[in-house]
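Worksheet: one structure, shown below.
Missing here is one protein chain; the remaining ones are kept as they sit in the complex.
Read from first to last, the chains carry the letters A, B, C and D; within each, the first residue is number 1.
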Amino acid sequence: MFTLLVALLIFSVVNYFISKASWRVGSIINALIGSYLIFQVFTIPKGTEVTIGKFLGETLALQWTNAGFYFSFVSLLVIVAVMFFAIKWLDSQKHPAAFNMFILMVTAGSLGVFMAKDLITLYIFWEIAVLSSMLIIPMGKKESRKAAVVYAVMSAVGTYMFLYGAFMIYSRYGTFSMPEIAKNLANDPSTSFKVAVVLLIAAAGIAKSGIFPLHTWLRIAHGNAPDAFSAVLSGQLVKLGSYVLMISVAVFPSLKIFANLKLYSGVPAPNYFLIALGAASIIIGTLMAIKQDDMKMLIAYSSVANGGYILVGIGTMDPLGFEGGVLHVFNHALAAAVIFMAFASVVYRTHTKKISELGGLIHKMPITYIAYLFAIISLAGIPPMSGFISKWMIYQALVRKGMFITAAIAFFGSIGSFLYVFRPLAGVFLGQLPRKYKDVKEVPPIMWIPMLVLVAISFVMGVWPFPILQPIENMRADFGIAPSFKIADAQNWLVRGFSGSWNPVIVFNLFITGFIVAYILYTLFPKPKKVDLLKPHKEEGAPINIYTSGEFIYTPELYHYNTKFYAGFERMYEKHPSWEKLLYMLAKFFHDVGEWIHGWFFRPSPSAYTFWLAMTILIIFWVRW
Amino acid sequence: MVFWISAILIGIGVYGLLTQKNLFKQLISLSIIDTAVNIFIIAVGYVDNGKAPIYSKAVPKFMEGAFVDPLPQALVLTAIVIGVGVLALGASLLVKVKEKHSSIDVENMKGVGE
Amino acid sequence: MRRFYAILIAAALVYMLISFISTVPSYGKADLKERVSDAFLSKSVNAQNTKAWMEGKAIHRQPAKEIYGKKVKEEGSANVVTSIVVNYRSFDTLGEVTVLFTAALGVGLILGGSRRKQYGREANFVLKTSTGILVPLIIMFGAYIFVHGHLTPGGGFPGGTIIAMASLLLYLSDEKFFLSKASTGALEGSMGGTYVIIGLLGLAIGGYFLYNFLPNGVVGNLVSAGIVPLVYVAIGLKVGAELSGLVTDLHSEKEG
Amino acid sequence: MMVLLIVLPLIFAFLAAIKKSFSYPLLVTSTVVNVIIVLLLKTSVPSVHVLGGWKPPFGINLVLDDASYYAVLIANIVFFLVALFKETVGKYSTVLMVMLAAVNGFVLTGDLFNSFVFLEILTATGVILASKRENYYNAFKYLVLGSLAGSMYLLATIFTYTQVGSLNMAHASYFAISEKAIVVITILYLVGLGVEAKLFPLNGWVSGVYGGNDLSPLVMATAVSFAALYMMGRLFLTVFGGYALHILYVLALITIVAGELAALYQKNLLKTLAYSSIAQAGIVLAAISKSTEKMVSLAYFHLTNDVIAKFVLFLVATFLVYNYKNLNGVFKKHKVLGTAFTISSMSLIGFPLFAGFQSKLRMLMEMFKTSDYLFPAVLLFATVIELTYLVRWNVKLWFEDIEDESEVKGPALRATISIILAILLVGIFLAPNIILNPTTKVAKALLDSTSYINNVIASSMGGM
Partner (left out) sequence: MTAVYKAILNLVIAFFFVISLEGIARKITARIQRRIGPPWYQNFIDIFKALSKHPFSNGWIFDFGVLMALGGAIATAAIIPMGSTFWTPFPNTDNFFVIMYLFAVGSLGMAMGMVGSGSPWSAIGVSRALTQMLGYELPYLVVMSSVMYMYKTSSIHLLIEKQATNGWNLYVMPIGAIVAFISLIGMLGKKPFDIAVAPAEIASGPMAELSGKYMGLLQIMHAFSIFVEVGLFVDLFLGGGSLGWFLVKFIVVWVLATLISSVLPRFRIEQMLKFYWGVPLGLAFLNALFVLLGWTF
């Protein structure tokens, strides 16, 4: 495993030079390597342990666990799809070679994180992933420079809190190895220490998966990163955060650790705190996503909300909630990746990401539209896509635990997701095509095939979820969360909850049946005449025949409703307080302190220097600590 | 008493550095501090009724307490020279400061933004 | 207000320093027995046992002994300060010379003048005439001081400074007078080099840098104290050249 | 042998004064010779050179032990590298030679007053270097602060003399100075050395000097800084045996925060790096003040990493700042320089794959082991801020749209050296022991005052 990672890292540099010669060769190689890796993760036997070496007197090691396998698999799916997508997409980019190098590094870093057995290894690979992704982000448009900085800083805040926590653990137990820490924590009498440590560890996850209060980087980073990379960011890198969150509540068995700290219906207080953060993220993410005009930022905020779902699910430590949260990682990864790739395709052709400047692209890019449609169905959690399964599980858990407020927030987020995913659907793909895009074409197959493949996987897993549920079941067994309870009942084709079950196959069949019945009805009745919505684009001065209260339409783009799509609702929270502004204020504060220090200590005249020197002597003399 | 003088001189030098707006006056204040330190050094080596540590016909013989401590004097010699060097450097810098910023008064200097 | 605070701070500093002074033996009560100086004065450094001396057990008290006019094996200058400056702690002096060298160098670099500055002010008759008389005398006096550095108060630094006075006088009296930088530079460089080379010779001969490899002679004689007079001569010339160069720099301006 | 390190540059400097046009070749020669001498000296560690043959507490002695050897090694290599840049060095080669001598002397000397002399030479040469490119006012400020600090240092030395009876460090270390006096001495030394060691709030000069031209940061932020921080360790660990370290600790922590915040505010690249250098010095000082072997070793390990990284950063930054009016996206034209810059800044932040990671992480771990939770918190906070501005600069220099269209010819030497050093940083990450082993020895040497004293005493018994 370690050789694999090192080889990846080294090859990423090699690939830079290959890509310098021909970036397309480089990106094809990347895609092939990625595909190979997907097969590779299946071949590694579970429980394999590799010692990397000694660092600071502690053994660093990799361990291949069920959780690692699951997360690696999901990550690779997304990354490989983007790699294939990039083969063509990269020709719209300025730094293809660097992109090829860094995306491979991101892969290596992420895999390392999932393989890490101890916190330091995790940290190292984590930073590799952060660093390389941080260098991809500013390849985007103007705003992306700032985005990279914000991303790096937010990530660092979390990461260093993690590090602090890791060292606190180390100073107490003398080990970084996660299984041992889990054992030690479970037996530790000091509650405050455990709470502090677990929350510090979780901080990295909070920052990375965009959980409130460190969520603000997602908007700016996902919104401005190179378009295809946003797919990796949102689909894959954010999941590193979920992984760490999972470590902090599941690998360190919070139910055991905080056995005396159960707050409400068996959920420990720290978990509850995390759940509250997750819930806050759902609210913020949903509300903010609804009002975005920039489609990438919209989905970025949706990632905040979905990160919240994952955290809420995992945080309950209920078998269903946990499994739902973990499955949601898969669902959101695929959906977000496809959505961002679809957007990347749109931007590739139209060079804008403003919803209000687009419209009617379904006529020009139908395949992209289909991909987007199925992705949002999954994201909104509607059957038969797999997104529903995880939401169902999370709801089951929340309802069973009687966490009504959290449940209400989850419902709100879920219904809100209908709103926000529909906004780009209506504004970008449906409605009227602006005149300037009348010659836009569908993207080439190498770009739409990866999207469709991901969508197909999500669809198949929605109908027959047991292959993807099995690793999660294994994980759950590893973590000892009601291991005897079987959620995925493949024999009876059932997904079971404690309170009721459902059969995804039946649901799918019903769906298909309903559709067929509808289609039969449809064909029974007279054939329609076509209204050509693109008529004004084809013939100068020809109107379209749609209902507009008695006027012909010659300028269809003016009749495209996509600005302030939810104006009525948006108006209700126009004057909302902004956390992002608060954080900027904090940054400004440090900046101002810096200015103050600069002005008082560094800029002034020799007199001031003398003053400080004298004061230092005097203070030392009198205080002397 | 001599110690006090040197302490007070240091105080005066610091006062000058703190209050003077003219950079040359600050340099002079610095020089005062230097001098004060030198006085202190010399004073540290003084022995009551001791003579200058030079053997001559008058004092041909080494005796306990006959001479003042020669080491501080040697040190002071070095320190003075160092002070001179610093003073020369500072003065030449101020010539250039005046040329560049059109004044050596802290408040009237131009182009010292950052 | 600023002045008030400045007084406050300065007063606090003075108070602090005065309270520091309590750690120092009171004025005039310095006990040389506890210091290395006793060994310097009695020229018996070589006789000391470092370890014992450090431990403070042994021969702190140096026996009285006749020095002037005697041949002292260890060190031969009558002026003990000089013996410290140029022999016991000669390395400090090398540094000191370097500081001055640096200062001269720096002033040259900073001011960067290469042409005599014209003040447009004719020196008066008295100055002009007396310069002619005084300059040789001054130079001679300076030379005397550094040549006799090991015998009388003074030495290379004062001597050099006095020599520089002569050039200053020349500058003041004559608008045209300009010492070429090359010459002062050459003198100061070569004299500095001499000092170091003397030190290196010591290293070669005695195994120690600045080792006194010449015979010490009789304390009080002009030709005594080994390398001390040589070094002081070098220093004197060097300082003279340096300070003259400094004066030159201050009196010169950039071309054009 | 070791005295040659000081004397050769000095004599070359004197020779250069005779014939100005020789000064640059002489600089190169002296640095090369010095590096060779340093490498040859490796075998004679530890040893003591007694100047003029006057035994230690009376005369001056130079001490070459593991600690000073390492400092001298770093300093000479830095000077050698700087000397390669003819254009940057310009008229200042003589000054550099003197400075090299002073750094070596400052590090090697075993005598307090002698160290004062060298400190003053350092200040004076520093002022001259700082005045390059008409940076006169900042140089003057440095001069005032530097000589004020020098006065404090001298006072401290004299106080020591009155207590100990000699100026010898070994003797001072051996001597049991009274409680009352040692307070005075350490306070004054702390202030005196604090200026050079960039201790807050005595470091007002740093931004003006480092940020004022293209030569002074290269030397001052690396070799001189290293020497000053070495001296800090030597004085407060070896000589005064751990006294006043808690004061140093507090001040160092403030230094870290103040430096980083000021750097965050700064919009000038060189000054940003200058402030960052302050913060790094704070980290090193804080680590030194813990006075355990591990921490001190890590302090110098970190300092080494910082010196390498800062050298590269300043090398690249000075080139950029003085060749382009607008820095946006310049690295697109200078990819190699850019890569080196990025690697160095990442190392400074402490990302894995780079040297800074090793030192920072080890330091954190060590602190936690000794259950000091404040320093790690400050360190991590500082790292976040450091990351903010370094990433900001990296992004600006790499990715912003180019505004200054002019293109300066590729600086091949600069690129080569910076990339080699950058790769060295990666190498240190992979094999930290190449630095850690020497720094461990450094720490041992600094903390073990007994053997320091014994070395010096032994030298008085004869032999070099």
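Just so it is clear, contacts are C-beta pairs under 8 Å (C-beta built on N, C-alpha and C of every residue); 3 or more make two chains touch, one makes a residue touch a chain.
The structure displayed is predicted, hence computed values, not measured ones.
Contacts of the undisplayed chain with the visible chains, over the whole complex, involve A.
Shown as candidates are A:S132, A:N224 or A:N562; the residue that touches the absent chain is A:N562. The omitted chain makes contact with just one of the residues A:I377, A:V455 or A:L613: A:I377. Among the residues A:G174, A:P445 or A:G514, only A:G514 touches the chain that is left out of the figure. For the chain left out of this panel, the touching residue among A:I38, A:L199 or A:L419 is A:L419.
Listed for chain A, the residues touching the missing chain in the whole complex are 360, 362-363, 369, 373, 377, 380-383, 388, 391-392, 395-396, 398-400, 402, 404-405, 407-408, 411-412, 415-416, 418-419, 422, 425-426, 430-432, 492, 494, 497-503, 506-507, 510-511, 513-519, 521-522, 525-531, 533, 544-549, 556, 559-562, 565-566, 568-569, 571-572.
Rule of thumb we're sticking to: only the chains that are shown with their structure count from here on.
Listed by label, the chains that touch chain A and also chain D are B, C. The central chain of the assembly on a C-alpha centroid basis is D.
Centre-to-centre spacing of chain B and chain C amounts to 15 Å, using the average Cα coordinate of each chain.
Rounded to whole angstrom units, the spacing between the C-alpha centres of chain A and chain B is 67. Rounded to a whole number, the gap between the C-alpha centres of chain A and chain C is 74 angstrom. Residue positions of chain B touching 2 or more other chains: 14, 17-19, 23, 26, 44, 71, 75, 78, 82, 85-86, 89, 93, 96, 114. Among all residues of chain D, those that touch two or more other chains are 113, 117, 120, 124, 127-128, 131, 136, 140, 144, 148, 161-162, 167. Chain-to-chain contact here is organised exhaustively, every possible pair of chains being in touch. Only residues 3, 7, 10-11, 13-20, 49-60, 91-92, 94-95, 98, 101-102, 105, 111, 113-114, 117-118, 120-121, 124-125, 127-128, 131, 136, 159, 161-163, 165-167, 170-171, 174-175, 178, 180-181, 184, 453, 456-457, 460-461, 464 of chain D touch chain C when the two sit together in their complex. Residues 140-141, 144-145, 148-149, 152, 183, 187-188, 190-191, 194-195, 200-208, 246-247, 250-251, 258, 261-266, 275, 342, 346, 351-353, 357, 361-362, 364-365, 367-369, 371, 373, 376-377, 380-381, 383-385, 387-388, 391-392, 395-396, 398-401 of chain D touch chain A in their complex. By the touch rule above, chain B contacts chain D in their complex via residues 17, 23, 26-27, 30, 33-34, 37, 40-41, 44, 71-72, 75, 78-79, 82-83, 85-86, 89-90, 93-94, 96-97, 100-101, 109, 112, 114.
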